[in-house]
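All protein chains of the complex are present and in place, except for one that has been dropped.
Our next item is chain A:
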Amino acid sequence: MDDFFLLSLSTLDSTLRLSTPLILCAMAGIFSERSGIIDIGLEGKLLAGAFAAAAAAAYSGSAMLGLTAAIFTSIAMALLHGFACITHKGNQVVSGLAINILASGLTVTFGIAWFHQGGQTPNLSGDARFSPVTLPGAEIIREVPFLGPIYTELLSGHNLLVYVAFLAVPLTWWILYKTRFGLRLRAVGENPQAVDTAGISVTFLRYRAVICAGILCGIAGAYLSTAHNAAFGREMSAGQGYIALAAMIFGKWRPVPGLLACLLFGFLNALAFRLEGVSVPGIGQIPVQLMQSLPYVLTVILLAGFIGKAIAPKAIGRPYVKER
């Protein structure tokens, strides 16, 4: 029993770690898509952010500088997306795809040019990485039965960016529903003309929304290469941007349901790692590929009917053109 408790605790612990980039990217997607800009470029921004963080951290030896570089790189990608589809009213899916391809190619090219390790960045250690943070009182409370291990093992001991991700959710919710910016952002995704005739610039508003998305994706990228791992590797985002996009849709473009979807996908991933090579009684060994494909399969099934229709922001994907 005790073993099982500890085992589930460590599975949940890795769920948190694995969900972190998903949560950040899903919140990024909410900002962008709620303003009416489709953001399949989450993946590219995540990857570019990861590379920038690892590269800057490798040169400077500072994780914080790495994070800053990641955020600015990701914002730059977001602005490029914005320039194509807000200013020039281009197709948002095509532009997003271009961002992804660009990130995939540029990270490897710069990686080879700067570090000569086949696209990898050097291994980071010490201050160049985000190290685990021990929450206050973790040592004292450790001996308390049940609650002690939950606090010490599960909640404490993650790196800073994990906590940032979980704080990003209430923050996103608060911005969307409690601020003037959020009200306008939601309005522009539903009816940009209403916003325009109310005397608000649609263009500026949407740019600010994609910049928010850029910031969050940058943090997620830094998490991948300088917190969760200790270097950048080719294509290290491995489709997590797309999973986050699915989680966001699954959560119907809302922060809290989006968080839950990310946790579910993170949990399935953690389970997949845990069950690798383990023989389950009565079933035998579960192929790892099956577990890894579960998030995708689940998304399709759930979206197809289980949770009902996910109603997208009404003006999503449509560039705003004044009449005539």
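Criterion: contacts are C-beta pairs under 8 Å (C-beta built on N, C-alpha and C of every residue); 3 or more make two chains touch, one makes a residue touch a chain; residues count from 1.
Here, contacts and distances are computed from a predicted model.
S.K.: Can you pick, from "Gliding protein mglA", "2-hydroxyglutaryl-CoA dehydratase", "Protocatechuate 3,4-dioxygenase subunit beta" or "ABC transporter ATP-binding protein", the UniProt protein name of the chain not displayed?
M.R.: Choosing among "Gliding protein mglA", "2-hydroxyglutaryl-CoA dehydratase", "Protocatechuate 3,4-dioxygenase subunit beta" or "ABC transporter ATP-binding protein", the correct UniProt name is "ABC transporter ATP-binding protein".
S.K.: Which of A:Leu6, A:Leu167, A:Leu183 or A:Val300 sits in contact with the chain that's absent?
M.R.: A:Leu183
S.K.: Which residue, A:Leu65, A:Ile200 or A:Leu260, contacts the hidden chain when the whole complex is considered?
M.R.: A:Ile200
S.K.: Suppose we count only contacts with the excluded chain; which residues of chain A make the list?
M.R.: Residues 177-184, 186-187, 190-191, 193-200, 314, 322-324 of chain A touch the chain that is not shown.
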